[in-house]
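Incomplete set of chains, arranged as in the complex.
We call the chains A and B, going by the order they appear; numbering starts again at 1 in every chain.
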Amino acid sequence: MFRRGDWVLLIEERGGYKAVVRAGQGSVQTIRGYVDTDALVGTPHGASVVSSIGVRFRAVPASVFDVIEHRFRLGAQAIYPKDAVYIVKAAAVGPGSVVAEAGTGSGFLTAVLAWYVRPWGLVYSFEKRAEHLRIAVRNIKNVGLMDYVDLQLRDVVKFGFGSVRVDAVVLDMGDPWNALDHAVEVLKPGGAVVIFSTTVEHMSKSVEGLKRAGFYDVSIYEVFLRRWKPVAGELRPETFDVVHTGWLLSARRG
Amino acid sequence: MFRRGDWVLLIEERGGYKAVVRAGQGSVQTIRGYVDTDALVGTPHGASVVSSIGVRFRAVPASVFDVIEHRFRLGAQAIYPKDAVYIVKAAAVGPGSVVAEAGTGSGFLTAVLAWYVRPWGLVYSFEKRAEHLRIAVRNIKNVGLMDYVDLQLRDVVKFGFGSVRVDAVVLDMGDPWNALDHAVEVLKPGGAVVIFSTTVEHMSKSVEGLKRAGFYDVSIYEVFLRRWKPVAGELRPETFDVVHTGWLLSARRG
């Protein structure tokens, strides 16, 4: 049964449209007509609801990725989910992990990390631009993950990561190579640093930086995701798609 | 400080070789000479150790992926880490999730799922061949994740998933389309089923099966991972690599 404030995924019953709404927010516009989200409160999970123009939706609990992917305000260079989960893997982030992240940006990756470190872990997330932090706070609060995040307005190149002690460091910033000496200080032995790079020059400087800072086991990954058209009898990849987001570099503190 | 039984990642200081050993198991052979793992007990994390032929290693705590990737006995058609983490994402599995998996196989994916559902979630894993289950038990125990797994010798096509109630179903089996009616019964509304397919014919039958069983929002993904040679001045992808493992199909219960 949905309660007021719950995130609800509305899946069109006869087609591919999806929307993510919050129960108890009044009438909400979708491209398939208005949906009365007050009426969702008290409705059982999996019920059918009808929009103002007669489109039937199945109402089910939204996953954290539904909310993040549909409702976050993102900047231009946001990390994609395919990269976010591989960063989580490469950094060996899981329940209980303590992570330092710079920069926060729109908070997309912060939220993903926060979701996986629950219920006992923590993400220290550093951002030097106040306007980004404002967007990130709103996004992370919205998805209910603020308990697992410590957001700080701080330039990690100049001031480091503070007196934290972390299992992993994740860097999505313009000059990560300038933050690597600070990263070494706060990482536990065996802990991973993961860098997201979007150009080969950035990647090249990052590789050099990792070796100079004394990291071991430097690896570079490029993750492609190809979506297929899920129609039996016409199975084929989608024609157009994103073909490049960036490279992931990972390395271990000795 | 390492204790007896801890998994230790040994990273060669001047090269790319890595090994995963357990502290307190006596002298252990690596391709860089013997390592005295008894001497690791009591040694601080990040210490240097020297093999019998003089190779220096940095000894750091192994991550769960280090152990799984280096020490699991795997069968021929094992799921790769790149697919495993995208399955975790597509199934929205995280701390506290309750998951049903069939079949268990060598337990690779079972262990990955188990690690992410900690500390309060559970993976029900079903396997119809006793000899696979024996390998999986050993693998999962080895990595210390047995508390989060309920292994059952059971053919889910014939007998279903039992009286469980789960957030997600993951199917890595020969005929997943025959298990989908059972999957619907145990899934919560909004919960995802994720299928791993290695041929297009298998994928095609799975897509039809998902639609016939009343699932919504069917998606197909192909995840490629391209590793690059991490040498500044010679940055390029590795020449040879795995180019196909399989496709991931996901869908939601309405």
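A few comments on the model shown:
Throughout what follows, a contact is a pair of C-beta atoms (placed from the backbone, for glycine too) under 8 Å apart; a residue touches a chain by one contact, two chains touch by 3 or more.
Source: prediction; values computed, not measured.
The total count of identical chains across the complete complex in this file is 4, with 2 shown in place.
Simple rule for what comes next: only the chains that are shown with their structure count from here on.
Fitting chain A to chain B on CA positions gives a rotation angle of 180°, reported to the nearest 5. Mean C-alpha positions place chain A and chain B at a centre distance of 22 Å.
Those residues of chain B lying in contact with chain A across their complex are 9, 11, 13, 16, 18, 44-46, 58, 60-66, 81-82, 85-86, 88-89, 92, 94-96, 115-120, 188-190, 192, 200, 203-204, 207-208, 211, 216-233, 235, 237, 247, 249, 252-254.
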